[in-house]
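All protein chains of the complex are present and in place, except for one that has been dropped.
So, chain A:
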Amino acid sequence: MTDDWRLGGFGLYVHWPFCQAKCPYCDFNSHVTARIDQVRWRNALLSELDRVAAQTPDRLLNSIFFGGGTPSLMEPETVAEIIERACQHWTPANDIEITLEANPGSVEAGRFQGYRDGGVNRVSMGVQALNDADLRRLGRLHTVAEAQAAFDVARACFDRVSFDLIYARQDQSLAEWRTELGTALDMAIDHLSLYQLTIEDGTAFGDRFAAGKLRGLPDDDLSADMYELTQELCEARGLPMYEVSNHARPGAESRHNLIYWQAGDYVGIGPGAHGRVTINGKRFATESTRAPGAWLAGVDAGSGETLRTQLSGLERAEEYLMMGLRLRRGLDVSRYETLAGQPLPEQPRKKLVDLGMINDTGSEIVVQKQGFMVLNAVISEFLAS
């Protein structure tokens, strides 16, 4: 149990909290600011990296992920230095995956070569929609043409390029989504993230929704139809889902995200970054200060971390269940039971099998197609008992 994290691997997450504009649907820790002192930020991130690395020596590093915010606003030198320092602290795996999230704008495209030279080997682009009107509604600054141009630059620089789309948008019909997804699949190389629009509290969309002013959102039935259609089309084009919202050619799954879903260890640096680290057999959940200024001040004073909670065996098991059931490959029952120190409850297993939501082989719980659509309810069945 002490080395359980090895089953999921080990990764580094770097959070860059700045954006050129705040998107109305986004509830990530992102901020818009006039000027960024790149040198100060670089030094602060490196200092945090040194701090967390000292607590997790002798690890094999499977992945680095630059997320945000908009990490493609980072100077390539900053990215390169962080990668270099990480590879000094830990041994990089032979197949290490180093991903950077990028906005599909022309400015970013100009930096792609620099990121590649610094060690980035995969980009994930926030294309979001293939329709200019909807891009504006989503508050995006780029156009479809710019996104496609940036995408072409990216695929010239990197072997692995993924992009995100948001669907189940306002006033989107099933037929429109079919067409748009078809175009996306024509572009796709080996990986696609397809998210249904979620209205989060504390966002501009959230406020508008609460005021009853966000019209044209699909009802449950339409969004369920869209989800089903998405699975069908992606499967047919060789990009089957491997996680609720993620699709890849076999072997091209995001290694970094698999660390999360398989309950591996990850250190998180940067404002608001979370981590899960196993130290001397105990697993901790860590959180960093969210506000960029306060985080910098914290780092200057020795640490950007604000919270470190030890997780009990059952909590670890429940996290593994919550995350693991999102994967098509399913949940390893004996791993759950080792962590929890108790058997996976029989009653929800039986009920969910009867309802056709899961397949239970005894050693594995594999969520079925209709189970993925109501995964929160499936997970609740396990957690409630």
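In this section, a residue touches a chain if its C-beta (ideal position, glycine included) is under 8 Å from a C-beta of that chain, and two chains touch if they have at least 3 such contacts; residues count from 1.
Simple rule for what comes next: contacts and distances are computed from a predicted model.
Per the UniProt record, the chain missing from the shown structure is "Elongation factor 4", taken from the list "Glycolate oxidase subunit glcD", "Beta sliding clamp", "Elongation factor 4" or "NADH-quinone oxidoreductase subunit A". Touch with the chain that is not drawn comes from one residue among A:55, A:173, A:334 or A:380, which is A:380. Note that of A:198, A:310 or A:361, the residue touching the chain absent from this view is A:198. Interface residues of chain A with the unshown chain, by the touch rule above, are 13, 195-198, 220-221, 223-224, 227, 244-245, 257, 260-261, 266, 268, 272-276, 285, 287, 318-319, 322-323, 326, 351, 355, 357, 372-380, 383-384.
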